[in-house]
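Missing here is one protein chain; the remaining ones are kept as they sit in the complex.
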Amino acid sequence: MNTLTYWFHKLGSPPTFYRIATALQPWCYGVALVLGLIGLYGGLVVAPKDYQQGDAYRIIFVHVPCAWMGLFAYLFMAVNAFIALVWRIKLNEVLAMASAPVGAAFTFVTLVTGSLWGKPMWGTWWTWDARLTSELFLLFLYFGVIGLYNAIEDRRQAARAASFLALIGVVNLPIVHFSVNWWNTLHQGSTVRLFGPSRIDASMLWPLLLLAIATHLWFFGSVLARARGGLIELDAGKDWVRTLALAQSKPTASGVT
Amino acid sequence: MRPGSTRAACLALLRRDLLLVWRRRGDTLTPLLFALIVVALFPLAIGAQMETLRPIAVGVVFVATLLAGLLALDSLFRGDYEDGSLEQLVVSPHPLALLLACKIAVHWLTTALPLIALSPLLGELLFLDPALRGLLPLALALTTPLLSLIGAVCVALTVGMQRSGMLLALLVLPLYVPVLIFGAGACNAAQMGLPYLAPLLWLAAGLVLALVLAPLACAAALRISTS
Amino acid sequence: MHSFFAMGGYAAYVWVSYAVFIVVLAIDAWAARAQRLRQLAQVRGRARRSAARSGSTP
Partner (left out) sequence: MPESRFHERPALLQARGLAFARNEEPIFGPLDFALHAGEVVLMEGDNGAGKTTLLRVLAGLIAPSQGEIFLNGEPLTLARLSPQLALLSHQGGLKHDLTALENLRFAAGLHGQRRGLSPVSALAAVGLDGFGEVPVRQLSAGQKKRVALARVLLAPVGLWLLDEPYANLDRSGIELVNRLLERHAHEGGAALITSHGAYAYTSGTPRRIALRPDPAGTESQGDTIVENTR
């Protein structure tokens, strides 16, 4: 066996991955927190007021990174779902299912903040343009994946069924986007451009980028945390989990996140 | 034709499913009645004037058809799953996707086709624009097979569950959105005097794709959910 | 300082957005942790049950 596949196997084994995840997770959360706070400071305080939108534009500092993350999480989930279905790797099943709730959270924040931005800017909480509608159905897809995963008794079968649905969603999402776009040409006048001319000042750009990095790290922290739970659940009968559970039951066991 | 050949198997399956529907022919009325009642609720809820109902007639008929189809989806594999016939299909030496395609075809014939036949009446109840009398059944004829095919994949994913109704709706409806948009959109475009051929062609293209891919996806989903 | 909190008249929208952002992500992290602790508790319960069955610690 060559070294690369050896390491791949080693990393893919649940106890090893659990150890690595336990070590990485606080760093992901921690760095995300620090970068996020700096980014928020930059967005709320340092960045100048927009000459058109006033201070309301500051919502984009949370809205846009969350919108990216909603899609990124879906992509991450779909890639893992594909690997899980084709090669039946337990770890990828766990990772795919771990990214669904985080992705749903980001998509939810996107919708709420988008709505809160839309009200002062367009005078309406909601508009049926392609991007918003796709985002809404992205949320429904997340709910479908989570719902299917929770509805099936056998955990591995549940993960495989939900992974399959996630892959169908990958096909569906661009079609929804395309169809709503077409639909909007039919009902002209209701479209509002979400992003104005995309000339953005450097003082506005760096907080945005920092927050984008922070949300990515937060996403990975959350995925690792859920993957740890998922691995425990899937390997509940294995020795390494039992050792782990009994080691943590001691009240003195601290420093474990 | 040799017994045991794939063609014989498909024919036997088609014959059996049609026979089963015939034995319980009363059940096929349920989706029709459901669609009729849903449509009848709209004038009662928003007023019976022609000028309020006519603009929404197409949309209401489409949504009613879609919901009736959703209601009927549950029966697609449930009986076969419960009495063990589904296992027999899975372990039969024929391509499962092909057998499932036959089942979906019978299901469409017995649940969606009557709805298409009923659609002019549903339209009349809502004062449908007379110009759309021909187009509405045509759009439905392109839409409903897509709905059956897409729905079948989701039913296959939920087949082993006890109470799958609400979950099935959650899985299926986001996938139905583009189909609904193009189907109803074509009629709306025609009503506004805009060209309506493009969405119909999109639907036809989607249907061709789904005819090939959906049975395969359905078979894969079924193997996951029956394991 | 006051003008900072007022956000040019958009305070309700801006601050609610940021609050939703922070609260939802905090809930997400908390839920992930709670889920793992629940799984661990279940494993411990199972270990206790099997220990009780066999009469000795596994």
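When the chains are written out, they are named A, B and C in that same order, and each has its own residue count from 1.
One rule holds in what follows: a contact is a pair of C-beta atoms (placed from the backbone, for glycine too) under 8 Å apart; a residue touches a chain by one contact, two chains touch by 3 or more.
Note that this is a predicted model, so its numbers are computed, not measured.
Chemist: Using the whole complex, pick out the displayed chains that touch the missing one.
Modeler: Across the whole assembly, the hidden chain touches A, B.
Chemist: Among the options B:A40, B:L71, B:V90 or B:A198, which residue touches the chain absent from this view?
Modeler: Of the candidates B:A40, B:L71, B:V90 or B:A198, B:V90 is in touch with the missing chain.
Chemist: Applying the definition given at the start, please give the residues of subunit A touching the unseen chain.
Modeler: Residues 88, 153-155, 234-238 of subunit A touch the chain absent from view.
Chemist: Extract the touching residues of subunit B with respect to the undisplayed chain.
Modeler: Output for subunit B: 2-5, 8-9, 11-13, 15-16, 19-20, 23-24, 79, 82-85, 87-94, 226-227.
Please note the rule applied: only the chains that are shown with their structure count from here on.
Chemist: Return the distance between the CA-based centres of subunit B and subunit C, expressed in whole Å.
Modeler: 41
Chemist: Report the inter-chain centroid distance for subunit A and subunit C in whole angstrom, where each centroid is the mean of the CA atoms.
Modeler: Computed from C-alpha means, the inter-chain centre distance equals 15 Å.
Chemist: So in the complex, the part of subunit B that touches subunit A is made up of which residues?
Modeler: 153-154, 157-158, 160-161, 164, 167, 170-171, 173-175, 177-178, 181-182, 185, 188-189, 192, 194, 198-199, 202, 217, 220-221, 224-225, 227
Chemist: What residues on subunit C touch subunit A, complex-wise?
Modeler: Interface residues on the subunit C side: 4, 7-10, 13-14, 16-18, 20-21, 24-25, 27-29, 31-33, 35-36, 38-44, 46-47, 58.
Chemist: Which residues of subunit A touch subunit B in their complex?
Modeler: Residues 137, 140-141, 143-144, 147-148, 151-152, 157, 160-161, 164-165, 168-169, 172, 175-176, 178-180, 182-183, 186.
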